[in-house]
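One chain of protein is taken out of this complex; the other chains stay put.
Chain lettering (A and B) follows the sequence in which the chains are written, and residue indices restart at 1 in each chain.
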Amino acid sequence: MSGYFKELFGGTKSLAVGLGITIKYMVKPVVTVQYPHETLVMTPRFRGHIELVGNEETGAPNCVVCGMCQKACPSNCISLAGEKPEGAKKKILTSYILDFTKCSLCGLCVESCKFEAIAFSRDYNLAGPRKDAYVFDLKKRLEEKSG
Amino acid sequence: MILSEPWRLLVFVAGIIAFIALNAAYLVWLERKVAGHIQRRIGPKEVGPFGLLQPLADGIKLMSKQLLVPKGVDPLLFKVAPLLVLVPAVMSFVTIPFSEKLVARNIDIGLLMIFAFASVNVMGLLLGGWGSNNKYAVISAARAVSQNVAYEIPMLITVVTMIMLTHTMNLNEIVIQQAGGVWNWHIFANPLMPIAFLIFFICSLAETNRAPFDLGEAESELIAGFHTEYSGMGFGVFFMGEYANIIIGCGLATILFLGGWQCPFGILPGWWWFLAKVYFLIFCVMWIRWTYPRTTLWGLLNLSWKILIPFSLLILLLTGAMIKVWPLITGAS
Partner (left out) sequence: MNDLARSQNQETFVLNLGPQHPATHGVLRVKLTMDGEYVVHAEPVLGYVHRMHEKMGENRTWAQFMPNTARLDYLGALSYNHGYVKVVEQAMGIEVPERAEYLRVITVELNRIASHLLWYGAFVLDLGGFTPLLYAFDDREHVLDLLESVTGSRLTFCYFRFGGLYNDVDDNFVGGARAFIKRLRRRLPDYHNLVTKNIILIKRLKDVGVLSAEMCRKYGATGPVLRGSGVDYDVRRNEPYSVYPELDFEVPVYGEGDSMARYMVRMDEIEQCMRIVEQALDKLPEGPVVAEKVPKILKPPPGDYYSAVEAARGTFGIRIVSDGTNTPYRMKLRSPTFSNLSLFGEASRGMLLPDALALMGSLDLVIPEIDR
């Protein structure tokens, strides 16, 4: 019988304590970010999709078309092509296509690159109605950015 | 009142339906706001200032949706069930006094009538669950019925105590008895009454299938319980019925224990006091919902049979003794 009352009082007390906690949090300010109106800036190490990095002066891509990123990619997202113009020493990038629909953002491509030619973008607002909107032509994006 | 009797009733019923619809819509908004702030988020905010037009948008959405009648359901029961939840709630409002004059029908057995209608409400849940031809809905209907039956007993015992105390079943009269300030409210009539109020409040939570007794809905167990198969306004009417029942439960608690439309300081009684008290209790209902986990059926029945019923019987006995014995001691007639 004493156990009955002990449980009754203990239980009632625990319920009252619970109510106290929720009301305490109710009067505290909200902690959420009101997303479309407020956006967060991603940390410097944020892994978005990759972007080509251009030379600071000329704006031409740093890429030397070695193809390491293509080989490193586990999902075959990257396809790039280059040509060697007459008389030039290095290969020049002609196209760099990222199929972002297959990308798992592992970052192995950036790690494999020896020439600092690709970097993560900090863009996270990616949504769209069509799949082919996420097959990025990175060379074109770089030209648009620098041009 | 200038209106003749049938017209007066009609105006009141229309008013009650409007009151219920408006309240159901805005209590959903309030619930979302309360839940939001308890969980440290904002809740609805996009539609209108403070999200105040959100209920309107929800209402339009529900009304424009197809009322889907799935294959294999009992079409008659399926369509009647939501109404069976809402209509008794509307009828119960007829006797609830918002203020001394603002009552649709001031009848002498108002209290009895409300409980009679409250029992019909269970029928709606049962038929809705049974008619849906869905296993989750059937389980939920069975739970809702056993829960309602179990909790009507302590609730009615408490109400009987109140009737003994007030000598009337007329709700208006009960409120009039509590005039003149907070110390005259029935919750302070004797030391046992706060416990009686608590029992009544817990029972009304269970009667209206609110958390922590929302076994009928039990989202993480039974998807949505008895209204799993309902869409559009079928679901909407269930919802309106649920909120109407909450208002009735809180309204009744206010009338019986918290002095109805009487002012706590003994001045300016009126419907605003009634509504303020009712909404305060509704806030408590929401606050409780967003604090506790759900009980199980066993826990619920244990609470009813081992705690609420013994205590309510004890209160009934002691109150009866006090009423009879106290005059003998003091020598009053």
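Everything below uses one rule, namely that a residue touches a chain if its C-beta (ideal position, glycine included) is under 8 Å from a C-beta of that chain, and two chains touch if they have at least 3 such contacts.
Keep in mind that this is a model prediction, so the values were computed, not measured.
Chemist: Which residue, A:S14, A:Q34, A:N55 or A:T94, contacts the hidden chain when the whole complex is considered?
Modeler: A:S14
Chemist: Which one touches the absent chain: B:A211, B:M233, B:L258 or B:L308?
Modeler: Checking each option in B:A211, B:M233, B:L258 or B:L308, the one touching the absent chain turns out to be B:A211.
Chemist: Who touches the missing chain here, B:K61, B:K101, B:K135 or B:H167?
Modeler: In the full complex, the listed residue that touches the missing chain is B:K135.
Chemist: Among B:R40, B:K61, B:K101 or B:K324, which residue is in touch with the absent chain?
Modeler: Selected residue, touching the omitted chain: B:R40.
Chemist: Write the list of subunit A residues that the hidden chain touches.
Modeler: Answer for subunit A: residues 7, 10-12, 14-15, 17-18, 21-22, 25, 31, 43, 45-47, 72-74, 104-108, 111, 120 touch the chain left out.
Chemist: So that we can see where the missing chain sits, which residues of subunit B does it touch?
Modeler: 35, 38-41, 135-136, 139, 142-143, 211-212, 214, 218-221, 223, 290-299
Operating definition for what follows: only the chains that are shown with their structure count from here on.
Chemist: Between subunit A and subunit B, tell me the centre distance in angstrom, where each centre is the average of that chain's C-alpha atoms.
Modeler: Measuring from centre to centre gives 50 Å for this pair.
Chemist: Where on subunit A is subunit B touching in the complex?
Modeler: 4, 8, 15, 18-19, 21-23, 25-32, 34
Chemist: Okay, in this complex, where on subunit B does subunit A touch?
Modeler: 34, 36-42, 45, 287-288, 290-292, 306-307
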